[in-house]
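Of the protein chains in this complex, all but one are displayed in their positions.
Let's look at subunit A:
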Amino acid sequence: MNGNEHEHVIEVTDLRRVYGGGFEAVRGISFSVNRGEIFALLGTNGAGKTSTVELLEGLARPAGGRVRVLGHDPYAERAAVRPRTGVMLQEGGFPSELTVAETARMWAGCVSGARPPLEVLELVGLAGKTGVRVKQLSGGERRRLDLALALLGDPEVLFLDEPTTGLDAEGRRDTWELVRRLRDAGTTVLLTTHYLEEAEGLAERLAILHEGRIAAAGTPAEVTAAQPSRISFELPQGYFVGDLPPLDGMGVSGHEVDGRVVRLHTHELQRTATRLLVWAEGAAVELRRLDVRPASLEEAFLGIAREAAAEAAGTRTKEYAA
């Protein structure tokens, strides 16, 4: 785990953040990001993503726990960290009356070893907009300007807070492509997103945040593997759940009944599906609205949200011992 300090570009230990009103937005999270890795913090709105990233960026002091970026405390040792990081906030703030070129020039003057502004504007596809005032840019163009400025200093570590929110499908793909190229060039990227496909397609590792805590973490495959696959169908007329073959014998790890609809959770999708279909064949019944879903990150994500909601309501999904 510990070994070489330089391997972990970002290290977060038991991090907490409490706002003025007493609201605890980040409730003791730990994770680390390796050099040259894309790491995603995934979560619904209000999960604590931005609150966490702001602590990593050194914008605020944590209420508890420890943050190290490139081996330094980003808040107390900002002079050591800032020249090596690039930041794209969730909502970029640029004076609306400046042009794109003026904004980039201003920012370049504040960045160590800045690349020529036009070069990064080209990189994000804004080279044709240099003379346009910021207020006349579309939401997507503003996001790309923000990204361009984050890249001006050739950062070793890049923080991207919801980099593709507000972008159209093409703009989103372009941004993903750019982030991958940066990673290939050795940049470490920490991004937040509420788009699952973004986290799944882009990140080597991710953490799902829920209400200020990490609900699941690992590679997309690991997080997905921890989740059951699901089979749902409508019970045939006159049949009850008890008429099905013994559920644990089918490899089912849990089930829910919602009116006539049965949902089975399983970690052995093939076995469960086969037993179910063989049974239906033998009983000569039709399983209407049959839906077989392998575990996916989306299922994991929704499952975590559902579980948490159920927990809050005091009713847990019935789960058998594994």
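Convention: a residue touches a chain if its C-beta (ideal position, glycine included) is under 8 Å from a C-beta of that chain, and two chains touch if they have at least 3 such contacts; residues count from 1.
Criterion: contacts and distances are computed from a predicted model.
Missing chain, UniProt name from the options "Fumarate reductase iron-sulfur subunit", "3-isopropylmalate dehydratase small subunit", "Quinoprotein dehydrogenase-associated SoxYZ-like carrier" or "Transport permease protein": "Transport permease protein". Touch with the chain omitted from the figure is made, among A:41, A:111 or A:287, by A:111. Remark: the omitted chain is touched by one listed residue; of A:98, A:118 or A:261 this is A:98.
For subunit A, the residues in touch with the chain missing from this view are 57, 59, 78-79, 82-84, 87, 89, 91-98, 102-103, 105-113, 146, 153-154.
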